[in-house]
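And then subunit A:
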Amino acid sequence: MANTFSIEEENVSRVEGHGDLVLDVKNKKIEKLQFRIPESPRFFEAMLVGRKWDTPSHITSRICGICSVAHTYASIKATEAAMGINNINDQILKLRKLIFHHECVQSNVLHVYFLAAPDFFGVGSAISLVDSHPEVVNIALRVKKMANDMVRIIGGRAVHPIRTVVGGFTKLPTIQEMHQMKEMLQAAYPDLENSLEVLKTLDIPDFERETEYISISDPVDYALYDGNIKSTDGWEIDDQDYLDKINEKVVKHSTGKHSWASRDAYLVGALARFNNNYDQLSDNAKQYAEELGLKPLNYNPFMNNIAQFVEIVHSVDDSIKLIDELLEEGLDEDKAIVDVKPKAGRGVGVVEAPRGLLIHDYTYDDEGKVEKANLIIPTNQNYANIEKDLEEMVPQIIDKSEDEIKLACEMLIRAYDPCISCSTHFLNVKLVNK
Partner candidate 1 sequence: MSKPKVGVFGFTGCGGCQLEILNLEDQLLDLVSAVDIVHFREAITEYSDDYDIALVEGSVTTKHGVERIEKIGDIAKIIVAVGACACTGGLNCLKNLYGLEKAKDLVYGDKKDWIDTIETKPIDKYVKVDYMARGCPPNRFEIVDVIRSLILGRKPEIPNYPVCVECKRNGNTCVYELGMTCLGPITRAGCDSRCPNSVSGCEGCRGIIDNPNVNAQKDVLEEYGLTVEDIMENFNLYNACKKIEQK
Partner candidate 2 sequence: MTIEAKEKEKDSIYKPFIATIKGIKELSSTEKQFDIQIDDKETREAFNFKPGQFVELTVFGLGEAPFSIPSSPNNKDYFELCIRNVGNVSGALHKMKEGDKVGIRGPFGKGHFPYEEMKDNNVVIVAGGLGMAPVRSLIKYVLENRDDYKRVIIIYGSINPDYLLYKDELEEWQKRDDVEVRLTVDEPCEGWQGEVGVCTNLIPGIDCPVDESYVVVCGPPVMYKFVIKELEKKCFKPEKVFLSLERRMECGVGKCNHCHIGDKMTCVDGPVFSLWEIRNLKEAI
């Protein structure tokens, strides 16, 4: 039993670290708790200044390989809003929603099966999982391949899509590819069912902390691509007015900025979407949620993984629906893209990245070059909330062994899915008793 200890990443400056935790406990009381991101700052907001309107989506896609589609669209939507483009047709919208679903699936699969599952099964990594639970790995690889292929077909490649541009698509999938996608989606159901059985057996830590959940929301769709910004604290605003509620500050211990809205911290991501938009989930997804004991409003951050899985189910269902509609209407290459005339103005693009609310805000000059850019990324928004959760959780488990405390902290942070880099390696922390 440890009353006084500190957990600190070993040699922060030498081992590569994207995120680490500093936890200092004296006599069962937290002296210092900081979750920090010593990730190299990348200056995207600066890189964008002066660029022509058709490049920001390509540049911002490179903020994160796992959420490249989300960044692409936050960017495209911001630009389209600034240029006053309001004639994006149904075909484009549906294809955008389709590709969005599958980035979400790509990322959720990675997170549920490769990053969180090893913890629950008590093995060190997905590679060890290959030996201990080959069936789980195979399911994960198959579902991931399906999602990757979907993004490849619609976007031209699995990471940093090519065809997705301001105004629409440079090229549409063929009818044959649409059918192929549908078949792939249908083939995923058995894997989802098997996963359900596996997930039911998991022992999910029982920890709750009431907080604010923010996501976008739409009356019809389970919103990923478009919607108003909505909070479990009862407010809802137009996405262009995000500044009315969302605040950001630079904190010294981290290169990621911290955010707050109605209270001192809030949470974004799958669980936030689930809590705000439960009604719009497909029936099938609701069924899965019920079997896994997930109901809105849920305040257990560990359930984020379950919400992610439920989202995979919804995405598969909704994709089949979208493909059927597109096939019925027929694909029209002439309507693949709408004309864009650059002009001055400001526009905001808000979407749901797999790990939560993502906001791009651009101001353009008359030539259609970026004058100013502001980006609010999901991982940053969660930092403050992660710290608050840890502050509450650590005292509850303070009587456990240091290893157990460490693991619990890691699992909690991983549950947030901050970004794959931080969510795995963060684990190499060193414990020094004081």
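Picked so that all candidates are chains of the complex that A comes from, given by their letters.
Criterion: contacts are C-beta pairs under 8 Å (C-beta built on N, C-alpha and C of every residue); 3 or more make two chains touch, one makes a residue touch a chain; residues count from 1.
Since this is a predicted model, take the numbers as computed values, not measurements.
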| item | value |
| --- | --- |
| Options 1 or 2: the chain contacting subunit A in this complex | 1 |
| Interface residues, subunit A side, partner candidate 1 - complex | 13-14, 16, 18, 38, 40-47, 49, 51-52, 55, 58-59, 62-66, 68, 110, 114, 118, 124-128, 130, 137, 141, 144-145, 148, 156-160, 162-163, 165, 170-171, 250, 252, 255, 419-421, 424-425, 427-428 |
